[in-house]
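Complex shown without one protein chain; remaining protein chains in place.
Now for chain A:
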C-alpha cells in the first residue's frame, strides 16, 4: 500500500484526541450504568455498536429495563436523534469513496464525527482520514463502555445515585444547545410540555412531551410565517416559507 504524504491514521488520531478525552470517561459512566441496571457487561459494547448515539444509549438502558414497547422506542429514537437529519446538509460524505466506506461513514455520523469533520482542512478530507476519524471516535466510546462495565462487575457495589450522570449530561447538552439558539421561549415551552406530559401521561411521558413540543414548535413556526406575510417585509423574489415547506412535505 502506498504511504500517503500525510498519514491519515496518525492524523486522525490527532484529530480525535480532544473528543477522546471526553468520550472515554462518558463511556465508562455508560458501562457502569449498564451493569448497574442489571445487564451483563457485554451489553455495553453491543449497545455501542448497535445504537452508537451517545445520549440515546444512556436513555435506552432505562427504556429496555422498563420493557418499553418497540414502537415507542422507535418514536423516541426519531425524536431524540432527529437532529442527525441535518448533518447530511454539510457533512463531507462526497469525500468518502466506496460503498462500504460510505455506509460506515453514515452509520457513524454522530455529533462528534460531524463536528470533527469540519476541523479537517478541506484538501485533507480523504476517505481514509474521515473513516479513521470516525473509527477512533467509536473505539473510544466502545472501549470506555467495556472499561466501565468491567469496573462495575469488579466493584462490590456501585454507589447509588450514579444515574444522576444522565441528568447532568442532558443539562449540559441543553445549555450547549441554548448557546446556539440564544432563544428563551423554546426551553420554557419544552419544560411546560414535559410537565404537562408528566401530569396527563406519566407512563408515556417521554414521547408525549416530545410530540407536544413538536406541535408547539409547529404552531410557533406558523405564527412566524403569518406575521411575515402581514408585515410585507419579504424581499421580492425570496421563496415564501409557507409554500416552500408545504411543497417539501408533499415531495
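Keep this in mind: contacts are C-beta pairs under 8 Å (C-beta built on N, C-alpha and C of every residue); 3 or more make two chains touch, one makes a residue touch a chain; residues count from 1.
In the analysis below, contacts and distances are computed from a predicted model.
Participant: What name does the UniProt record list for the absent chain among "AzlD domain-containing protein", "2-oxoglutarate oxidoreductase", "L-2-amino-thiazoline-4-carboxylic acid hydrolase-like protein" or "Spore germination protein"?
Facilitator: "AzlD domain-containing protein"
Participant: Which chain A residues touch the hidden chain?
Facilitator: Chain A touches the chain not shown through residues 21-22, 25-26, 29, 38-39, 43, 46-47, 50-53, 55-56, 59-60, 62-65, 67-68, 70, 73-74, 77-89, 93, 103, 106-107, 109, 159-178, 180-181, 183, 186-187, 189-191, 193-195, 197-198, 202, 205-206, 209-210, 213-214, 217-218, 220-221, 224, 239, 241, 244-245, 247-249, 251.
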